[in-house]
Every structure is written in structure tokens, then in C-alpha cells.
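Remarks on the structure that follows.
One protein chain is absent from this view; the other protein chains keep their places.
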Amino acid sequence: MIKVGIIGATGYTGVELLRLLAPRTDVEISVVTSRELMGTDVHSRFPNLRGHVDLQFSPADSELLNQCDVVFYATPHAVAMNSVAGLLSNGVRVIDLSADFRIQNIPLWEQWYNTQHVCPDLVATAVYGLPEVNREAIKTAQLIAVPGCYPTAIQLGFLPLLENGLVQSSRLIADAKSGVSGAGRKAVEDYLLCEATESIRAYGISGHRHHPEICESLNRYSETEIKLTFIPHLTPMIRGILATLYAPVKSGVEVSIAQLQDVFEQRYANEPFVDVLPQGEVPATRNVKGSNKCQVSVAYSADTDTVVVLSAEDNLVKGAAGQAIQNMNIMFGLEETTGLQNIALLP
Amino acid sequence: MIKVGIIGATGYTGVELLRLLAPRTDVEISVVTSRELMGTDVHSRFPNLRGHVDLQFSPADSELLNQCDVVFYATPHAVAMNSVAGLLSNGVRVIDLSADFRIQNIPLWEQWYNTQHVCPDLVATAVYGLPEVNREAIKTAQLIAVPGCYPTAIQLGFLPLLENGLVQSSRLIADAKSGVSGAGRKAVEDYLLCEATESIRAYGISGHRHHPEICESLNRYSETEIKLTFIPHLTPMIRGILATLYAPVKSGVEVSIAQLQDVFEQRYANEPFVDVLPQGEVPATRNVKGSNKCQVSVAYSADTDTVVVLSAEDNLVKGAAGQAIQNMNIMFGLEETTGLQNIALLP
Amino acid sequence: MIKVGIIGATGYTGVELLRLLAPRTDVEISVVTSRELMGTDVHSRFPNLRGHVDLQFSPADSELLNQCDVVFYATPHAVAMNSVAGLLSNGVRVIDLSADFRIQNIPLWEQWYNTQHVCPDLVATAVYGLPEVNREAIKTAQLIAVPGCYPTAIQLGFLPLLENGLVQSSRLIADAKSGVSGAGRKAVEDYLLCEATESIRAYGISGHRHHPEICESLNRYSETEIKLTFIPHLTPMIRGILATLYAPVKSGVEVSIAQLQDVFEQRYANEPFVDVLPQGEVPATRNVKGSNKCQVSVAYSADTDTVVVLSAEDNLVKGAAGQAIQNMNIMFGLEETTGLQNIALLP
Partner (left out) sequence: MIKVGIIGATGYTGVELLRLLAPRTDVEISVVTSRELMGTDVHSRFPNLRGHVDLQFSPADSELLNQCDVVFYATPHAVAMNSVAGLLSNGVRVIDLSADFRIQNIPLWEQWYNTQHVCPDLVATAVYGLPEVNREAIKTAQLIAVPGCYPTAIQLGFLPLLENGLVQSSRLIADAKSGVSGAGRKAVEDYLLCEATESIRAYGISGHRHHPEICESLNRYSETEIKLTFIPHLTPMIRGILATLYAPVKSGVEVSIAQLQDVFEQRYANEPFVDVLPQGEVPATRNVKGSNKCQVSVAYSADTDTVVVLSAEDNLVKGAAGQAIQNMNIMFGLEETTGLQNIALLP
């Protein structure tokens, strides 16, 4: 029985962790913390958990956390970095869903998050929790930085192209569309139904915090330097990210659609949560709603000699809570798919 | 291992049956039929099933159906009645999600469905599959008529009041709001996104087919005759039914909110899928999205001496596929909640 | 040229007033105030007004207000009552879209709004701005209380029945469904897209502030006392209210559907903004989106001897800004429909 703690479980990644962990018989949810809601029933915050989770929120510094086997942080950035060291020193493994340990380049992190990092040494020990590239390191990791939602969808789309040196790494474009849940459960005017539904718009044009994370990670798998134009869009739906990726074919390289399809299928042949679609089919975010799957398809525009990749995930599952649990499964030597086999809710 | 067949699994109740049954280790999906799609992959119709269901659609008269332990009909009305007899005579138990066996009054059924019933004798043997009132009969039933989506939500709301003789049964009002999936996956103009979203309207003002079903069923639990005004509304969302029920208190009866709360809590104390909310809380369809739960709350308007009940369910789960499987579990002596414990997807 | 001021024009009724008034050649928008946004461009708050409204927000106490012919209050409750007297004494006519002058019974108002009223004397002089019943009084009014969004839809539905003494006034039910814009443009968690879309729920079960307003107003037109069960519902859409009204026929009265239809058609024959639909058609909120129309239909459930009325409006137009302007037109002797003839946006 794995004893689990969740810190800051009052938002959408929090409820997803609980939805996915509560039914498991090999996991015990020991403690769920919230600064603001301590003492209240977890299911009063999330009525879908009535009858499934009977805990109350504990204070943020609950001593129970130290008795856990693993603790998930579902907090905003710059929270986890303040208390991770204590947990690790008590032998508690940590899976951080926030941004605190995602970027190895500390000055870059500090610039984008406008905060001084309090434990740069720990960042160096953190494992970037994208199982499709880091599975071995995850097994023994004490501290996991779960990738952001955009970075997951975008990396899974570009990886086969970069690993095989097929495209110009300096001319990448990621046009990404995210549901509103990516903004979290915060009372902010922009995300009111009346502001966000029946409309689409870009945001973060001058720069988005996931940009340096994506570039740093992709650079590990590319021989040439990554340069990326990344434009995220707020899309009128709750869940889902669709990343439409454009990459010009590298000069001197010739590609065919059959070859591209083959490259993708081989790359992900053994990946339980990356589903390469048959040629001609395209992913839709509804196909993965509530599931840990990332659906990917590849196309080739001969006219412009450009590869177009489509990558769809549920931002709260493969883009957050599901991927975190996938990491946990790997860390504890469980079947990687345990508790993550639920089928997307369609329609 | 229970061998299961599904007839007509190309609509929304079909995909829900598959979503809920595919992960089970005690069930084998033997055959899935479709007149139009025979020979094609089931997951080409429902991409959320990729990697979970590897069957192809079989012809409607597949011989494999006769080798099943149980067959679900997910067909329009007036289909099941033509072939149920054959299956039953082969010892196959039948769970019909359509309307063919829901109404015992055959002339009434024929009037509302504008069709001659071909097997009225079988109707007499069918068990109305609402476990909260018919659990014992379901255990040994050969043929189950799964209640309609509106009838489930409305009956579960009225039952405690009628069984206890608290309200005037001749002045019931059910104002019900349904998501668009209740209309099925049919290419009909009225259900296009551009016609149905960002708007709400009533329909079936002159009469809805679920009206006689509700009245016939409620009459079994009421000493005085049921008269019901039932107004369904098309609501701009995919899933969910919220029934707002109004019942004037019976003349000479006095009620208090505490007593009403108590009546509801006692009635459903042992029901795994009916969740009576604490006083002051109200159900929302999002709280049960994808789950087999029906959330119910009761209130009392002293001014008009009227009881107001709110009842919310997922029309495709507790209102269709989930309830059908709940019946199957009871019929086969399994734990009633097997495979139906999944938590609602929120947000 | 009518000089107009708008106080508190940062919410949805504010932008609707501007949308409807800006194109008019007989109206000059002199001043638009906002405590928080003073000094900023109005169109930076409402990008749809770019090129149409070139004003900046003025301070709340702008001296320009006293130079207006008419001032609209688009403020929360308990704001207008503090400054209306000053404007009136300067000869400025006032149209208040908030609740401050809607209820003549001051103690009742104070109880529901949990505030002491600072100018009960002015309340006595205020005219309730529902043109369909108060047109004459509106012509000479100095102070208009624009009805709430629910009260407008509900009163227009019940009026023909009550004026003709056809129904039991003590057993009225109003089951109303409102889009989320009724909650205003406030950063409140409940109205986030992720909380409010793809779900429907009731609210205000223990009492809603529009209840006393509706009852007080309807009592003016009913010989017997009004008792009303009023259940509002938060509906997953931006705009629109659909009120489904239930009224038992008065004992000893006989009604037919033809007669009911006639009663409604005659009552509203000369009303430019109440559209009685032909028998068999039902209103939908999409049919009136952005327009000042209220669509009404009437039906009769013989089984339960109950009249069912459906009433649909755009809560921000006929339920707020449009109705306010309709009042202004009447007050200033203009054609009542001036500037309010725009056709609903469909789809």
C-alpha cells in the first residue's frame, strides 16, 4: 500500500489526482492539504467525490506528509520549492506538478517566474517526468518535475522528428489550443463563462512560461539548437489541448508521408499512452477527455515542404495528474498503466 | 466470465456500454452489431475506444448473439421486440435499453409509439429495471426493460414522497432539463451545435413518450392516481438531466423540512447510486457526469405548501447504460456496484 | 438631442446600454462613469465598442451627470439610492437598472437586500418601468425602477392569466432558467467557464431577491393574493432567460387552449416587444438573443388542469438595458421602438 499525500488539492489538478487515485486498492490517500480549506470535507469542495473520498483538508504543514511514501504538489509555482527539501530528507519521494523543478537553467527560471529560486541544488537532482523519454531515470528519482501541459503535447509531437534529424530545429512553430481549465480554478474575470465561451483568442504573444521549458527539453534530443515560435490560444471548452505543430523539412533531407508515419509509429510502438493515428485520421481533444492518452498524427505538406503534426491530450490528465501518477507507478515499480486505463468520456 | 452482446451499438448508449464494460475482467464483449457499419472497426466509430475495444461490428443477426449470456439492445424503439423472443428461447437474458418493454399497457404503448407491438405476451414478463424499487424481481428476470432517462430521474425524486403519501398525486409537476445527447447520435438539424448551443427551449409540450411510462410506474407506488404535468427542456450541454419536481403537500398533512430530509435519507440509505444531499446543498449535473450516481435534494416552500425536489443524473449512465449494467450485475449475482464505481469527471 | 449619462458602465448591462445607444442620432452619450476605471478608454474595457464609443470613464461623481437629461444607473444595489436625489433635484431624470426602487414595501426590501434604505420617500415616487402595464405613468416619471430580468419574463407570462382571473393565484410556479450573464461580470468562482458550462443547477432555493419584486408587482393585477414558488436555474449559456410557468386553473373556471391563445394574443396585440407565438410553437432564448423581444407561448395540460406558459427574453436587453431604453423613449415622447428594432442574432 503506497501512502500518498497531496498538497494544495483545491484546484483542477488536485481533483483529478483524487479522481484517479481514490479507486485504487494499492494506494492509500493519507492526507490532503489546503491552507484555506483546512478542516472542511474534501467532497464539499468537489461534490463528484462524495462517497469516494472521506477526508478533510489538513493544514499545509501537516505532520502526516512526512509519513507518506510519496507526496504530490498541486500548488502554484514557488510553493513546492519551499518545503520539498524537508520531505526528501525524511525519505518521502516527491512529484511536483508545478513549475518549480522543470527548468534546469536557474537564471532562466527566475526570469520567467520572477522569483528567486530557494533550492537550485535540488533542481539539479530533479528528473523531468516525461516517461516517453526519461523512463529509466524516473524509476529511481526522488524528485520528479512533471512537465507542463503544453510541453507534454508539444514535445510528444516534435520528438520523432528531432530525434531523427528530419526538420529544421530553428524554425519550429507550435500553435496550441487549450481549454480553459488550463488556467486553473481561480476567480479571474478572463475565465468567466461569459468572457471565455463562444470565442477564441491567442494569449501570451510576448512570451509564455512554457516556452523555455519546451526549448530546454527539446534541446536534449536535437543535435541542432531549438528555436520555436509558440502561440497558445484560449479555446472555449473545459478540457483538452490540441497542438498543431509545423516544422520545415531540413535542407537536403527528403521525406515522404509513409516514412513519416513509420517514424512516428516506431517511436511510440511501446508507449502505452501515446497513440499514433493511422494516416488520414486526426486527433480531437474529445477522444482523450478524461484519459491519459495523447493522440498524435503526422502529415506532410509537399507544397511548402513542411511537416504538420497534430497532438491532442487532456491537459488535466496526460498534461498533469495522469502523467504524475504514471511517474508514481514507474517510481514504485508498478505496472505503468495501473489506474490509468480509464477510457475517455465520449461524447 | 459473462459473455455479452450489444445490438445497435453505434449511438451514445452503445459507446457508454462499451466504455463501462470493456475494462471489466469478469465480462467478455463477444459481439457488437450494427446493420450499417458491419465489418468496420468499432473504434473507427468511437475513437475513444482505440486500444480498448478491438472488435468489428457484426451483422444484426449474428449467430454469436445466441451464444451470449446476456444481450443489450441499444436500438431505437420497435427493433428489440422483433428479435427478443428468439434470444430468450435460447436462454439468453436480455436487457433492453429501448422503450419496447417499458409500458405494460399495450394499447397505450401502441398509441404513443405509433406502432403495433409484436409480442405483448413478452411485455407481461418483462421486469422494469429500476433497481431502487425492483431489485428482487431483477435478480431472476430474463428480460429487463431499462427505464428511460427522464423516468429514472423523475421517479427517484418523487418516490419517497409518494410512498409516504405526503403529496397530492394529482398535481405533480416535473420540469426537466436534458442535455442534447438524450436525442441520440442522429443527423437532425435541431441538434446541430449551431441550433442547440447558447439557447434553451421546451419541447414535447403536447406530450412526450416518457410521460405514460412515468405515470404507469409511479402509480405502482402511490395509493392515489398520478397526474403529472411533464415539460422537458433541451439544454445546451452534452450530458445530464436535472429534474425540478414540484408536489403540493396533501391536504391535512403537515411537513417540515427536517422530516422531508429524513424521509429521503431513510429511503435511500442503502442505495449505492442515489445520493441524498445534505440540507441546503443542490445537485448539479456536472457532479455526476460520467458516473452512475443520481444526486437528489429536497426543499420545502412554506409559502405555497409545496415540496420541491431536485434530481440530477447523467442521462447516458444512470439514465441508460450504467443502469443497464447495474441490472446485469444484479441478474448475475455480482456485487451491484461492479464496474460502476467510476467517479464523475469534474470539471 | 437627449444627453445621457451612465453610471457604473463596466458590467454587462453597461455595455448593452452603450451598444444600443451609441448608434443613435437622437442621443448623445455625455458621460460614462466608473469608480475603478476612471481615465481609461471605454473601449479598452469593451473591445466591441472600438470605433463606436470614444469616451473615457469619468469619476463616479462627475459634474457632467447633472447636465444630462437622463442618467442610467447600471450599478449594484444600494448604490443608486445614495445619489439619485441630487440628480432629480437638478431636473435630471433617472432610470435605475438596479433594485433600489423596485419594491415599494421598504421593510421587505431592507430584509432581502440586508441594507437600510436611505431614501424611502423617493421609492414612493418611483415608477416601476414595465411598459406593458405602466406606460402612462412612465411618460411623466422622473425616476424609473427598471424591473429585474426574472420579473420581466415571469410577469409578462402570468399577466394575461391573472388579469382575467383564470388561475389560482396562490399556487403559481415559476421554473426559470437563466444564462450566466445574469450574474454580471464579477470574478466569482461559480461563474467560471469550467464551473458553469456543461452543467445545469438550481440556486437560491431558500429565496431569491426577485421573489418579493415579482409578488408585489403581480399583486397589483390580481384580485386574489399571489403565492409563488420560484426556482431559478443557472443554465450553461451566456444570454437568455426562459421562464416555464405553471398555474392551476381556478376552481369553477373552464379554459380551452383556443381561449387561452386568444387571451394572450389580445393582451399583447399592441405591444411591440411581446410576441405571442402561434399555437404549437415554443420560444427559445436564441430567437431573442440581442433583441428587445419577449416571446411568449401558452399551453394547457388538461390532465392536471394546469396552464403552462413559456416566456423567453434576452436578460440583458428586455430584461435590462433594452427595457431601460424603452422607458427612456416613452419618457421623452419618442417612438417607443426607437433604437430597439435590431433583429436577434441567430445563430
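All chains are identified by letter, namely A, B and C, in their written order; residue positions are counted from 1 within each chain.
Keep in mind that, in the parts below, contacts are C-beta pairs under 8 Å (C-beta built on N, C-alpha and C of every residue); 3 or more make two chains touch, one makes a residue touch a chain.
The structure presented is a predicted model; accordingly, all values stated were derived computationally and were not measured.
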Practice item. Determine which one of A:83, A:134, A:261 or A:285 touches the chain that has been left out. Key: A:285
Review point. Which of C:102, C:239, C:267 or C:318 sits in contact with the chain that's absent?
Key: C:239
Review point. Which listed residue, B:147, B:236 or B:283, touches the chain dropped from view?
Key: B:236
**Study point:** Those residues of chain A which, in the complete complex, touch the missing chain
**Key:** 170-173, 175, 177, 194-195, 197-203, 205-206, 227-229, 231, 233, 235-240, 242, 244, 246, 248, 280, 282-287, 289, 299, 301, 303-304, 306, 308, 310, 312, 347
Review point. Since one chain has been left out of the picture, which residues of chain C touch it in the full complex?
Key: 12, 15, 19, 22-23, 46-52, 181, 185, 198, 238-239, 275, 281, 284, 286-291, 293, 295, 341-347
**Study point:** Sites on chain B contacted by the missing partner chain, in the whole complex
**Key:** 12, 180-181, 185-189, 191-198, 236, 238
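Convention: only the chains that are shown with their structure count from here on.
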Review point. Counting only C-beta pairs in contact, which pair of chains has the most of them?
Key: B-C
Study note, to complete from the structure: Between chain A and chain C, the Cα-mean centres are separated in Å by 46
Practice item. With chain centres taken as the means of their Cα atoms, state the distance from chain B to chain C in Å. Key: 39
Study note, to complete from the structure: Taking each chain's centre as the mean of its CA atoms, chain A sits from chain B at a distance in Å of 37
Check your understanding: Tell me, which residues of chain A touch at least two other chains?
Key -> 12, 181, 185, 198, 238
